[in-house]
Every structure is written in structure tokens, then in C-alpha cells.
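After the C-alpha cells below, expect a handful of questions from me.
The complex appears here without one of its protein chains, the remainder shown in place.
On to chain A.
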Amino acid sequence: MSAPVVVAGASMAGLRAAEQLRATGWTGPITLVGDEPHMPYNRPPLSKGVLAGHTPFESLAFRPRAAVTDVRWRLGTRVVAADLDRRIVELDNGEALPYGGLVVATGMRPRRLRCPGPAIGRHTVRTLADAQGLREALTRPGVRVVVVGAGFIGCEVAATAVTLGAAEVTVVDPLPLPMVGPLGELLATALLERHQRRGIRFALGTGVTGFHGSDHVTGVALSDGTALAADVVVESVGSLANTEWLDGNGLDLTDGVVTDDQLRVGGRPDVVAVGDVARFPNARYDGVPRRVEHWSIPTDTAKHAARVLAAHLRGAEAGLPPFAPLPTFWSDQHDFRLQSFGAPTLGKQDVRVLDGDPDGDVLVGYHTDGRLVGVVALGGPAATAAAARYRAELLQQPALTA
């Protein structure tokens, strides 16, 4: 029997890669290795519905396609090393697993704050276990919550905490506005006002220098000299790529694993990367390799990478055009949604209101050299529907030349 395709990482990207390998005709063995004990599940509800208690844990599980019923699942197991020249990965139990093809799908883990103070009472939101633990903490009566980091997860968790009836919710970020990185100033200002109107406090332009308390956190010390009382701290300060297991193979692992425009790793046709961990050039834009932590990326990358890998395993070339997904993201906070299509971050120097008003439903366009490169809607269904109407235009555009 031929060596299996080993998929390192058994979350959404790993599952989609296995399904797409089958869809493209690979009938050989596939082994998925994942460190969590669960079958792959959908993570976005962890900061919203799961935390709020109206999305049962069971409803998060993906339904794997029938075509992957024969794949081997090695759950609760980690890949700890790889020798790409010898085509072997090593598992945390010492077992060596030879492969014919390797899919890198090990994703990210939350970055943690490294400042002095107790560890108990400090939470992250990445896994089911994280969300369960945080929900338990947030539902205690009169709880005071400090969220460190005003990005997607921080803003969503803060909104959910207020909904759950937390006594105080404060969001801390060194930047002057929430989500200003992905959104730019105009929408980030509108977002700040919406959160404030719903009772969330902000400590912006300041960082965290330490945590008060002996065993359990009782407060957060800020770099501006003030302190915030806290029973629960949520650290949503970005993420780190799980690539240590690829060390020693001469790969560029500075932030995720760099791929070529076919999602191949290190010039090797038998190794591809998918999902959050893949740092790929997007031919739709400037060709600079970037990691993209949007929910759509595991599926988009898996579709392309599986065809490339399956063709190689058949001794052929996939002959696909360069990978060029249209980015899209959304975020549900309170009773409103942010919905984006395209690449707003490439057009933050020329931001225009396309429809509506920042105080209500609003649709904002981001431009480079006068050309629309991304849209973001903030508001209710009418705003997100308006954003969707620009999707076709953004899809049709020729690539930007670098």
C-alpha cells in the first residue's frame, strides 16, 4: 500500500483538505493528526453563541463528507517533528509516520501576555475547552471583565460579556481605536461609539504591564499608571503559528509557513500548506505572502492545495492559475454585523462612505489609486446586502500590479 497523505492538523483546514483530496480523485490512504480530542468543529461561535449559551457544543461539529469516512483520525495526538527529505513526520508518542504527501494544517495558538502576575483568571478563546472555561467565569454574578486586545475576538467577547450581564466590561488596546487595523479610522470610530453606547468601556492607547492578585487575578495594571479591577481577563492579543514541528527543514517559518503561488512549501511538490498557518501570495493583489486568518481561507486554500497535491501524487501537474482568493470576513457584535469583501487594508488611505451613515447602517469603500479594492458594511441585513452587491465587481477586477 502506498504511503498515506498525512494531514498535520485536524481542524477545519485539515478536514477540508481531506475532503478536497477525495473530491479531486485521490483514493489512497489519508491520515489526519490533531492535538484536540474532538472531531473538527466550527470556531466562530466560540466567542459568540457558545459563550452566550445559546449554541450547544454539539452543534459546532462539522459534518465530514461521506467521501472521507475511510480516513484515519489520530486525535489527541500532535505532530512534533518532520523530516521533509525523508518524508517522515514524528508524533508526540514517538511514532514515525511516513507520508507520500504532507498537508500542513496546524493552524495557530493564542499569543499570551508575558507580564508579571497570577495566571488564574486569565483566558483565551481558541478551543472548545477555552470557551467552556470562559463561559463559566463570565456567568458568575457581578463579574468585572477586562478584555485585552480590541480585535475581532476581543470586540466579540466584550459584546457577549455585556449581553451576559457582566457588571463591568473594559477593553484595553495600545491602538487608539478598536479594530482599526482591519477597518481604518472611519469605521473603527463608528464601532467604538456603538460599543460605548452598549455599556462597554475602553482604555485605548495603553498597554498592560502586569496583573494584580496572588493566586487569582484581581486587577490589571496599565502602562498609563492606572489599574482596572478584574475578576476575569480575556487575552485576545493575536496568535502564533504552530510551525515548530517544521524546524530544521530550511523553511521560512518567520510567521506561518511560506508557500509559493500554488500553496507548495519549500519548493517541494509533495508538501502543501492550508488554513491560518499558510503564508501565501495572493495573485489578486500584490503577490506579497501573507497569512490570512479569515474563516473562508481554510476552505479556499484546501480546494487549491488538494488539487495541486493530488496531481503531483498522480505524477502530473495541476496546471492551475496562481491562487487568488477573494478575501471575505464577518464579525457579529451586539445586534450588528461587520461584513467585508475584498482587501480593505490595501485601501485604507482612501476611504469613502458608499451608502448610509456611520451612525446607522453604513457601507464603506476602500480604494487604491482611485480603484475600489474592498468594502465593509456595518449594521443590519440591509448594510450587509449592500456590501454583497459589490462582490461581483471586486471579483472581476484584474490583479493589482505591484
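FYI, contacts are C-beta pairs under 8 Å (C-beta built on N, C-alpha and C of every residue); 3 or more make two chains touch, one makes a residue touch a chain; residues count from 1.
As a convention for this text, contacts and distances are computed from a predicted model.
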Exercise for the section: Pick, from "Ring-1,2-phenylacetyl-CoA epoxidase subunit PaaD", "Sulfate ABC transporter ATP-binding protein", "Cobyrinic acid a,c-diamide synthase" or "Ferredoxin", the protein name that UniProt gives for the chain of this complex that is not shown. Expected result: "Ferredoxin"
Exercise for the section: Among A:Thr27, A:Ser59 or A:Thr254, single out the residue that touches the unshown chain. Expected result: A:Ser59
Fill in the blank from the handout: Answer key for A:Pro44, A:Gly100, A:Gly266 or A:Pro322 versus the chain not shown reads A:Pro44
Handout entry: Of A:Gly25, A:Gly238 or A:Pro381, the one touching the omitted chain in the full complex
Key = A:Pro381
Completion exercise
Note that chain A touches the chain not displayed via residues 16, 42, 44-45, 59, 62-63, 65, 295-296, 299, 328, 330, 332, 339, 381-382, 384-385, 388, 391
